[in-house]
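In this view, the complex is presented without one of its protein chains, the others remaining in place.
Lettered A and B in written order, each chain numbered from 1.
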Amino acid sequence: MLNTLALIFIVIGLFFMVVGAIGLIRFPDFYTRVHATGKCDTLGEGMILFGLVLYEGMNLVAVKILLLVIFIFITSPTAVHAILNVAYTRGVEPWKKGDERR
Amino acid sequence: MKRPSVYQYILTFAILMLFWYILSGYLEFFYIGAGIVCCGIVTLISGDLVFRSDVRIARSAHVFIRFILYIPRLLAAILHANLDVAYRVLHPEMPIDPGIVTVDTPFRGDVLRTSFANAVTLTPGTVTVDVIDGRFIVHALVREAGEEDLLKGRSIERDLARVFGEGDQPPSGETGDL
Partner (left out) sequence: MIDIFHASVIVLILTVFLCLYRVLAGPGWENRLIAVNTIGTKTIVVLVLIGFIYERPLFLDISIAYAMINFISTLAIAKYLGRGCIC
């Protein structure tokens, strides 16, 4: 039962990570690519690691993985925001609808 | 620069010790002794880094518990945001219309502003680009939907204001620090 639940979590997480990578390729400019990777990677990673917690059961390894999940959920948006902020202050232009892709 | 208090050193030492125990996993004399020595050195050097010197434990714990109760709604919003992005990535015509939205908030505390920026980054179609004194510059994947959410709805803003106990008119000098 728990293994099935863990399998579901891992598969959903893999789906989101693949979608994030495809968005990194497909979207037309830097700001929209940040949307794809910053969101989908954070949730996909959290879901895969939570599935591993369910597979492992409650012991010290699971506590370490939960610590890693909390750390990622705090730091990943912060790192993305740091890159975005630098790009905005250095004058990277946002893409408008109708422009050609960069 | 205020005078450092004892509480911030004790709190920093306790958190470092908990982290040490989780990472090592042994409850023997040698490992715990080494942990006490290492955490003591780190606390002496940078004890005033994490907490302010006027930390009030009861109020901080109150804010922390309310923040934990807020987490399930945040997770639901994150899931919705990811499904939205996945739909826009996998749609063959890519229905996006990006643009930049400016949001004014009355927030003052550093932790509160950081939480709001991270919450905006993780909710549907928006990422925070820049913060200037409570004014957030937000890049929206679909401009009209972003304006609808952030300027008319303001649900994230109200939730976070309730969590940190800071309303539309913040009392002077009080900030929502942990």
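Keep in mind that, in the parts below, contacts are C-beta pairs under 8 Å (C-beta built on N, C-alpha and C of every residue); 3 or more make two chains touch, one makes a residue touch a chain.
Owing to the predicted nature of the structure, the values given are computational and were not obtained by experimental measurement.
Across the complete structure, the visible chains that the omitted chain touches are A.
One chain of the complex is left out; on chain A, the residues touching it are 3, 6-7, 10, 14, 17-18, 20-22, 24-25, 30, 33-34, 37, 41-42, 45, 48-49, 52, 55-56, 61, 64-65, 67-68, 71-72, 75-76, 78-80, 82-83, 85-87, 89-90, 92, 102.
The rule is simple: only the chains that are shown with their structure count from here on.
Within the complex, the chain B residues that touch chain A are 22-23, 25, 78-79, 81-82, 85-86, 89-90, 94, 96-100, 114, 117-118, 121-122, 125, 127-130, 137, 139, 141. Within the complex formed with chain B, the residues of chain A that make contact are 15-16, 19, 22-23, 26-29, 31-32, 34-36, 38-40, 42-43, 60, 63-64, 67, 74, 77-78, 80-81, 84-85, 88-89, 94-97.
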